[in-house]
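Sharing a structure with you now.
One protein chain is absent from this view; the other protein chains keep their places.
Letters A, B, C and D mark the chains as written, and numbering starts fresh at 1 in each.
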Amino acid sequence: MTTVLKTESLRKQFGELTAVDDVSIEIDDGDITSIIGPNGAGKTTFYNLLTGVLQPTAGSIWLRSGDGATDDGGGLREITDAEPHEVAQAGLSRSYQITNIFEGLTVRENVRVARISHERTRLDFRSRATGDEAIEADIEELLELTGLTDIADTPCDTLSHGEKRTVEIALALAIEPDVFLMDEPTAGMNPTEVTEIVSLIRELDADLDATFVVTEHNMDVVTDISDRIVVLAEGSILADGTPDDVLTDERVTEAYLGSDSV
Amino acid sequence: MSLSSLVPLIGVSDVVVGLSLGSRLFLIAVGLSLIFGVLGVLNFAHGGLYMLGAYVTLAVVTGVIDNFWIAALAGALAVGVVGAAIEFAAIRPLYDRIDADLDQLIVTFGFVLIIHETVRFVWGSGSYSVDPPALFDFSVSLGGSTFGAYRLVVIGLAVAVLAGLWLFITRTYFGSLVRGTSSDREMASMLGVDVPRLYTAVFFLGSVLAGLGGALSAPLQSTSPALGDQVIIDAFIVVVIGGLGSMTGAFVGAMLIGMMQSLGPQFISAGSIAIPFLAMVIVLLFRPEGLFGGIGE
Amino acid sequence: MSSENRSSVGRRRFLQAAGAGTAVALAGCSGGGGDDVVRLGATYILSGFASLYGEAAERGLEMAQSEINDNGGIDGRDVEVIVRDTEASADTAIQQMRSLVEEDNVDGLFGLDSSGVAQAVAPQAAELGIPYMITHAATPFVTSPEGEHENSVGNDYVFRDANNLAQDMYGAAQTAAELDATEWATIGPDYAFGYETWDYFQDFCAGLGVDAEFTAEQFPPLTTGDYTPYISSILDAEPDAVITPLWGADLTTFVGQAEDAGWFDQIDHTLFSVGMGTDLASDGSPLPEGEYASTRYDPFVPDTEANNSFRETYYEEHETLPTYNAEGAYRALYLYKEAIESAGGTDPDAIVDEFTGMEHSGPVGDYRFSEKNQATVPAIWGTVTYDDEWESNVLDPVNVYDANPDEMADALADSDLPTGV
Amino acid sequence: MSATDTGGRVRKFGSAVADGWTRERFGLLGALGLVLLAFGPSFQIYLFTDFLVVALFALGFNLLYGYTGLLSFGHGLFYAGGAYGLAIVLRDLGPVFADVVGSGVAPLVTFVVGGLVGLALVVAVAVPVGWLSVRLEEIYFALITLAFGMIGYSLIIQDPAGLTNGTDGIIVLLGSVDVGGESFRIGARQTYYALTVVVVLAAIYGVWRVVNSPFGTVCKAIRESPDRAAALGIDVRHHRWMTFIISAAIVGIAGVLRAGLASVASPGLTHWSTSAVAVIATVIGGATYFSGPIVGAFIFLYIRWGISRFPTLDAYWELFFGALLIGVVLYFKAGAVGGLLLLRDRLFGEGRAGGDDGPTQGGGGAAEPGSSGDRADDRGDDS
């Protein structure tokens, strides 16, 4: 197993509040790692640090470099102060807890934007957006993979919530990330949609050579998909290990159920 | 040119004029800033409301009662009512939109045109002058220069408005409603604040201040329909420099710009009117929250 | 308590407008020409800081229009005038002018208040092939043939029935010569007219041997709200006298603020070059008594039947003395009447031919158009005095300087500025 | 993709240059109309030329507003930049060119050089101004562009460099070309109309290509969600900057044409109230449609002209546009083009799934024009 994403003593302070406190974590290639924790545990802040939306107060973030240019011995490159788009270009992609897609565009156009970005043709002013056959073929493939082919030409603002969540994932996948962060992929879904998305994630994990980091409230989903679970509480890592180990950990149960004895 | 060689050139009247220009700007800007701070609306029509205040004052003074102070009060209140009506009819429906702030800017720009044309229709295109209240209609000589006594009155009134408004916002119950709602609209609403009504009230208050500014400034300038278009841009500069939403900022920003306008012509012959805009750009780039921040600051 | 400069012609404009609308429809069908009216287009500032000039001009042209139409029209045809707003902008003025010529098929144009606008408009008159009688804008460059000076835009189609800036400054320099003042300053609007006034004044002073030094100048932008900073700056220079071409609402604002700043106590003489265009129209009296002002037409000089009856009729209707704007516009209609009647039709080139070198007489007196299409009217300067009978400021005493083109040219011999006469 | 035949009607210009059978037909009809107009009444040619110029101005403005969501209140700066570039070259270099290339073709050479200088000037200004401005968003972007526009305005009217002739502006006389005994005036009504048609159509085609290029697609995505775009590896600020420059250049071309048409480069062009014309036209036409600013400019100029036939109304013409602007923003945010498309859907029953509410009644009170399908800007040439 090689490490593809690593944080070292990552800390984020908002005024007096320490949202993420000294988090060091190494994510292994090909794993599905779930990050869970009660509300306010710092999961979203952690994501925002990883993706460059927030700058850490202290600590560093490292990502496996696709182009071989590294500045440490382990094939990793530091992305601590990178801007969001630089992080994405470096190979870290995310989906959002609150659906964040290009609502006014069709499903196909959404994916096209991502492919254009990935293929670095985004500053091409002159050719047709639809003119690159390789990109169009990739789009078809991605739509196929995520099961969106039938609704490819529907404007996203008319999709159901579940369909939008799927587009969200398709977008994140389209830039062929090394590491794929999913922030509550099942948020706001009905049970049928949840089932569908879980099987999609499983299929993707099987088909793609990507690493997944998932936050999730739905424990069914977590236990279903995870190779490894990391529990955050009050900004720090409370537990880290296989699902079996973590879910039987007493401290974890207490953190969730709450207890005067904590 | 060194600073020491400049200083003797600045006379007492330059300072008084600068402060009175600043006071005028403050009276325009403070309502604009208040409305932005609480409602998040950048009211392009604020200059129009200011102009309307001057016209109503003029109309009252010439047609109803020959008392400047009563007329100014009437002007301020009438403009407040107009402002509240604008908020109620055209701005309120936009609060929940996704890109509300630009829509609101465009709608208030529509009112710039409507107020301007309505004023022209009623009062014509000509310009009017209003005499200062008789009590202050004389010139003061100080340090070798002469200026109208009313300028001092305006400076005093601006300080009084700042103080009054500051006390109102920080010391009264209504003020705490305004501050609370501006920081967390939904929580205020869940505690029982009728937020739309409060917004209308704040817009009314901001408009009253615009009207009052127009009324009090009327004796210092000629009143014409173009007045609103000129002052709104100055007001934008002031609130950006002072910090959108900050009353103290509006005051300091206004005084800075006032002094620039007063001294500019003496030191820079060409390009002087670009300087306030340059200041605005610099503040926007390096300190977009302005030199002061926050409502009630 | 307050002074007011307001038009009362709105309603009449509306009636006229309704007429214009129908006329257009007809003209559209018939392709223009062959109408039973003579249609003229006028472009003045009807909105904004200088709208009072346009409004005064409207009074004058309406008076001439009704006189002419009541007396058999022009060769039996009624005269109709379509008035448009230039908004003091060259862009708008040119658009209005094209619309008047191409949409409304007017037979001739007149008007223009702003010098800057006039300079942009002049070449358009030639391009559209339509005579343009300027009645107010004073820049000499529109009656200075193209090529004479780098700014010259004069051409065959552009005429001016009022005196120009050079004529006016010729009078100003003569006035200066009689005053006990050596240090001079100016405060003028920040555009060509402001600068040209100062340039001509200095050059005429030099050319006429006036003992004068020019020590300070301020050019605030148009529609400045508060002139006080500029006023302080001039006062700091302590000149003996100041000449100011401020006009429109700017002048009103300036005078009020200058009084507050003690201007008229500290400066011996102030010469208002556009003062009487504003002063008489308002019911207040913005110009302080005892200062100097020029006019391009004086309601009491010359003391002729034409002038006296014009003044009386105008006063009866509007309860105010006629300004030079009113007189210039009034006379423009008579100029067109005379040209069309003697040309026997409304062919633009024929009208232009008639205007060229025409000798004419009106309230302003007898004059002719010079070879540069400029009316040879005298410069008039006088002392501002309040007249109880007319309840208005008038010029008294008034000095008439016969602005002889040759003498003016001599005075400017060392200058590169053209006389435009 | 849904049929574009009927939608093409409101996209006359986009269609006129596009492939496809029906588009070709509409293109031909449009071209015929444009040619026929050249023989119309002189003033109508002038008015239509004016419309084309304002349409290009608004289209350039909307490249930034409609496609990246940045509302500029300072595009008058670039409108004026083009105009002054041309005017200064005509004034100062016209005689020089006459000496170099001979007086016969000099006016044409001067005009072309002037136009290019105007364009270069605009780009030279837009590069730094844009770089600084795109650091800000929303209301702050509107304010900083307003400030930049007014800095330009101040410098033009105070003219510290002695170039702009202050408040009076610069007279623009295009002159006549004499070649082999034939002589024609560049500024003559038909000539200038033809020239404007060619330049504006070419510019519109260029914009259309940009909008439908990979770059344009990315811009649309940025408009919809900047942070999402960044998370896909798109440098949002850089894209906005590039768009700003292209937008300014298009507006600069419009400014060059404006100066020749108006025969004057006046400082009013820089003033924020001129920038507002682009805002008005775009909002009225519909900012999320490619053709929105063009239709908006048409409505703006022809209503304006209609009003001008009635001087009493004319005196208060801005009142109508104020009311129209408020009405459109409040009740019909998709603008005129959105309205036409909705009408078409109603008439021909070409609604599509989920479009039953129409574009103005999005859920939660958020009336997003983008919620309608059939958005001209979003369609490439695939169909």
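Criterion: a residue touches a chain if its C-beta (ideal position, glycine included) is under 8 Å from a C-beta of that chain, and two chains touch if they have at least 3 such contacts.
Convention: contacts and distances are computed from a predicted model.
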**Complete:** From the options "Pyruvate synthase subunit beta", "Polyferredoxin", "ABC transporter" or "Ribosomal protein L17", the chain left out of the display has the UniProt protein name "ABC transporter"
**Request:** Kindly state which of the options A:20, A:49 or A:252 is in contact with the chain not pictured.
**Result:** A:252
**Selected residue (touches chain absent from view) among B:29, B:177, B:201 or B:284** = B:177
**Message:** For the chain not shown, which residue from A:30, A:131, A:147 or A:243 touches it across the whole complex?
**Reply:** A:243
**Fill in**
Against the hidden chain, subunit B presents residues 173, 176-177, 179-180, 183-184, 186-195, 294-296
**Prompt:** For subunit A, which residues lie in contact with the unshown chain of the complex?
**Reply:** 16-17, 36, 38-40, 98-99, 159-161, 164, 184, 186-191, 194, 217-220, 222-223, 231, 234, 243, 246-248, 252-253, 256-260, 262
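The criterion applied here is as follows: only the chains that are shown with their structure count from here on.
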**Request:** List every chain that touches both subunit C and subunit D.
**Result:** B
**Most central chain, judged by mean C-alpha position against the global CA mean** = D
**Message:** Using mean CA coordinates as chain centres, what's the gap between subunit B and subunit D in Å?
**Reply:** 34
**Message:** Using mean CA coordinates as chain centres, what's the gap between subunit A and subunit C in Å?
**Reply:** 75
**Prompt:** What are the residues of subunit C that contact at least two other chains?
**Reply:** 10, 46-47, 221
**Message:** Among all residues of subunit D, which ones touch two or more of the remaining chains?
**Reply:** 157-158, 315, 368
**Request:** Write out all the pairs of touching chains, ordered by chain label.
**Result:** A-D, B-C, B-D, C-D
**List of subunit D residues in touch with subunit C within their complex** = 41-43, 46, 157-158, 165-169, 171, 173, 187, 262-264, 266, 268-269, 308-312, 314-315
**Prompt:** For subunit C, which residues count as touching subunit D in their complex?
**Reply:** 10, 13-14, 16-18, 20-21, 24, 46-47, 82-85, 89-91, 94-95, 98-99, 102-103, 115-116, 119-120, 123-124, 127, 153, 189-192, 221-222
**Request:** State the interface residues of subunit D toward subunit B in the complex, per the touch definition above.
**Result:** 69, 71, 132, 135-136, 138-140, 142-144, 146-148, 150-151, 154-155, 157-160, 272-273, 276, 279, 283, 315-316, 318-319, 321-326, 329-330, 333, 364-368
